[in-house]
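Of the protein chains in this complex, all but one are displayed in their positions.
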Amino acid sequence: MELRYLFKKTQTDDIEPEKKAASEAPQTPQGLFQKCDACGQTIFAEELRKDLFVCPTCGNYFRMFASTRIADIIDKGTFEEWDTDIGETNPLNTPGYEDKIRRLQDKTELDEAIVTGKGLINGHPSCIGVMDCRFMMASMGSVVGEKITRMFERATDEGLPVIIFTASGGARMQEGIVSLMQMAKTSAAIKRHSDKGLLYITVLTDPTTGGVTASFAMLGDIILAEPGALIGFAGPRVIEQTIGQKLPEGFQRSEFLLEHGFVDAVVARKGMKKYISNILKLHENNGEYSFDGVKAKKKTARKNKLSAWDKVMISRGKDRPVAQDYIKSLFPDFVEFHGDRFVKDDQAIMGGIATFAGRAVTVIAESKGHDTKQNVERNFGMPSPDGYRKALRLMKQAEKFGRPVICLIDTPGAYCGLEAEERGQGEAIARNLYELSSLKVPVLSIIISEAGSGGALALGVSDKVWMLENAIYAILSPEGYASILWKDSKRAPEAAAEMKLTAEDMLSLGIVEKVITEPEELTHANLSEVTDQIASDLAGFIKDNLEFDGDALCEERYNRYRKYGA
Amino acid sequence: MFKKVLIANRGEIAVRIIRACREMGIETVAVCSEPDRNALHAMLADHTICIGPAQSSESYLNIGRIISATITSGADAIHPGFGFLSEDSKFARICERCNIAFIGPTSDMIAASGNKAQAKKTMMDAGVPTIPGSAVAVNTVKEGLELADIATYPVMIKASLGGGGKGMRVARSKDVFEQAFLTAQTEAKNAFGDDMMYIEHYVEHPKHIEVQILADKFGNVVHLGERDCSIQRNHQKLIEETPCAALSEELRKEICEAAVRAAKAVNYENAGTVEFLLEPSGKFYFMEMNTRIQVEHPITEWVTGIDLIKEQIRIAAGEPLSFTQDDIKITGHSIEVRINAEDPEHKFRPCPGKIEMAYLPGGKGVRVDSAVYSGLEIPPYYDSMLAKLSVWAKDREEAIRKARTALGEVIITGVKTNVDYQYGILSEPDFIEGKTDIDFIEKHSHK
Partner (left out) sequence: MADKNLKTGLTLEEMTALIKAVSESNLDSFDYKEGDFSLSLHASKGFVQQVSTPAMNVASMSVPDISQAMAQAAEAASGDEDDDNAFIIKSPLVGTFYAAPAQDSAPFVKIGDRVKKGQTLAIVEAMKMMNEIESDCDGVISDILVANGEAVEFGQPLFKIS
């Protein structure tokens, strides 16, 4: 006999319990808990709100109400909503459409699938549009298109940036061809806004598909995405049916788009406001520069007795600082942007924006790794066409926003490979030379280690080119030179001397304007001796170019390259 | 009064609560994990609901499952016991939202005392002495060093969300600070997912003194005297006694009144414990407030004659305290000894297994709170406490003799226990002479 049957149980008084009102009886109020679709866990709704609707168990992102999103992003009490009274249209007289809209309006307390308006983001004024999936999957009908267009027109007039949080099933079927025209209408309004030099940021949230992806969602100067969001033109099910095969895991998710060059950054919801406000800050040229922190450093020139070949070896040295180290030291607020908007994000080139002495600048660098693993990721600093196209995209953006461009050059050369040729390595380099020659903002290039051939020049058509003392700049590697001319790559040291590839040579040939002295053995530990000099000279460059005439810059740059050779 | 109480706990405290409810005519619902289907609490309760598998996170710590069991079983209150969810403000908050009475303080009070920095500030404002040191938590060595200078060495580094000795380190001087800080911080991050640390003056060789508080929903607050819990190993209490032999009547009054001020400062309700460190000099400092019933509550029950669990239930049901401070008389001396399934010869590692035979003593002035019986399988998933032996006698000397006598009768076979180890402490001359502080075990560990 088990113990449980032997114990005597509680003797309760048999008096009827006082009837409690139903509202006082223990029960779970509706909405106290929410269930995560991804992991099935029950989550305390208050906690979920505090965590901005990210599942505390599995990290799954819940779709957010427009109102919650605005509360998260816009400073309290500063939001001013626009265009809530456009009224419904039913251009194709679709039966039952108006009733459906009205029911949704009552249920969601939204007037349509997007909320637009303006407000402050950590004090920075901006227009904002937030789509809400509860309203017919946030499909774009004429009211959505109209609200977006009006917001851009007003932003253009008032000189304000625009941020849109996208989420949509695409075009609105009930409005047919008129819905399709919204894609053109919104895109045109964005073009006018952009032509005024104004900033547009899109944040792609789950799901962003169809006609919205194929119009305003992909037109941001900066395109951000929330982790794991479904982003695509055709829906995954449609693709699977069409091609008759199963799609791979992660296909059309934010991270997939980042890898394929369509997204600048995947940003966690928790840090989104700070991230956006930082970008806004970097795009507000308030003219407050501070050169106080940058002191002119006295250069201790010493006799450099190293041979050309010594310098080749030094410039390729395993422990020599790489571009990331310079960026960290010179541009601590650097924000990296990814992707060429065609096929890929090439990590052999990194680019983004930062401030120097209070001035916003675009920084683009050829980037080797610190170790083998990083080097594999960054392809040993040998860019693919995608890398050059990313660089060009960021240069053109710098031109739009009137930011100087600082390039850091460190590459053995452009990548030599199958895919690189398929995607037009030569075209990509050529395009950069062509565009850089007439970029209407100041451009400075600094050769920090190796500058190999066209792969280096693609970031080196500039107003000024500076070079570290032990860096090299050449049309090809000394090994290549020796093997072509003498059929013996072992004679590389001899070739190095003959090729005239040192900084000293460059200075005397007029290829570079300045040589930056290096300590005996440049490492991470003494990198500041070099970056201090660069900072001081860079301060001069920035100061000289606070006000600039784009056309005059182009003219000078033309002449700078016009003079080489015969 | 409640009709049915669900006990969100296991082991001896669940049994203790079932008994109190039964005496009050309240039906009991026990919850259990799968391996606990044959645990004493699961068999003793009127109703038992299995809520999940062995891991605490899926059973005794799973708020959703416990709330669901409460609503499904029609219970109108939850007693959380100690440990598990007893100091989880989110759990208390969900109970409040579901119209389930949480037998304990409100969720806001739990949250407030869980935030050590805020609690310390509240106490300073209320005139309760606190340890000199950081009012804010920091997470960098640099900030830590600055605070350590203010607190004066030696300093204690501890996790802001800490407890149970995890994430704590002492730095005796500036040059060892950094290493101590980083070690404690890593522990804190692993254990609590938070790396904010407090730095404060390390009080050397103090006694751990705590004051039992009862407060109702009408602002009445009384204390039930102090407990001396100085016999600790790795910050885990082994033996507790009351009253504390080292306190003069004046000092006792001062500490107990400070505790009442502390409780009033946070508008406390239900049973709670205010912990102090008492320096040999007689200076005492507020440590923290425990917003739950304590393991060692039986010794207070011995010397006051008050049933703390029943008082908790009455307070939660909205009844005012039926006595005032003047009604509370401390009589005699009481000692509690914790009996754990652990192996003192192998670093006190827990020893789960099947209890072949358990013989537990009785007699005048002897009380055993336990959840063991012959044939019970002790699962490895939970803490190793098997039983609490507590005794009462007219004075400390007799209480020690009685505790030794009773402990000498405890026979538990099948698993290793710390009974002999505890017997040794009770026979230690320094203990008998009352020369105890929180370093007692460390000092006598060579024996």
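Just a few scattered comments:
For clarity, chains are labelled A and B in written order, and residue numbers in each chain start from 1.
Methods note: a contact is a pair of C-beta atoms (placed from the backbone, for glycine too) under 8 Å apart; a residue touches a chain by one contact, two chains touch by 3 or more.
Note that this is a predicted model, so its numbers are computed, not measured.
Within the full complex, the residue among B:I51, B:I78 or B:V368 touching the omitted chain is B:I51. Touching the omitted chain from chain B are residues 4, 29, 34, 37, 46-53, 59, 64-65, 67-69, 71-74, 98. Within the complete assembly, residues 1-2, 4-5, 8-9, 28, 30, 32-33, 35, 40, 42 of chain A touch the chain that is not shown.
The working rule: only the chains that are shown with their structure count from here on.
Considering their complex, residues 3, 21-22, 25-28, 38, 40, 42-44, 46, 63-64, 67, 70-71, 74-76, 90, 93-94, 97-100, 373 of chain B touch chain A. Considering their complex, residues 2-4, 7, 9-13, 17, 23-29, 32-33, 42, 44, 46-47 of chain A touch chain B.
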